[in-house]
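Only one protein chain is missing; all other protein chains are in place.
This part shows chain A:
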Amino acid sequence: MADDEDQQQAPASQTVEEPLDLIRLSLDERVYVKMRNERELRGRLHAYDQHLNMVLGEVEETVTAVEIDEETYEEIYKQTKRTIPMLFVRGDGVILVSPPLRAGA
């Protein structure tokens, strides 16, 4: 990160060598992030680090909750969504990071 100016800047390796490199391919693209506690994020990935801390822009958070109807005992899934312009996400809550799921893929 804080490289000395005088040292030659080695060109950032564009080969995929480890799983974290797959996330690097999604930088500045929209991503889908599945998190613990039934949360999902969709936003533009601005930055990430080795802990999977991430900075997402224009992100929509979806929280899914299950309610059980007292009489019919059916499971009702309720989703709560909200939008946040710029979000820092702590990595220990992240389960997976992926390109956004496309319908019909």
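What to note about this one:
Simple rule for what comes next: a residue touches a chain if its C-beta (ideal position, glycine included) is under 8 Å from a C-beta of that chain, and two chains touch if they have at least 3 such contacts; residues count from 1.
As a convention for this text, contacts and distances are computed from a predicted model.
Here one chain is missing from view; checked against "Sm domain-containing protein", "Pyrroline-5-carboxylate reductase", "Septin" or "Defective in cullin neddylation protein", UniProt names that protein "Sm domain-containing protein". Within the full complex, the residue among A:L25, A:I84 or A:L101 touching the omitted chain is A:I84. Checked against the full complex, the one of A:D21, A:D49 or A:E67 touching the unshown chain is A:D49. The set of chain A residues touching the chain not shown comprises 1-2, 4, 6-8, 46-51, 53-55, 57, 84-90, 92-93.
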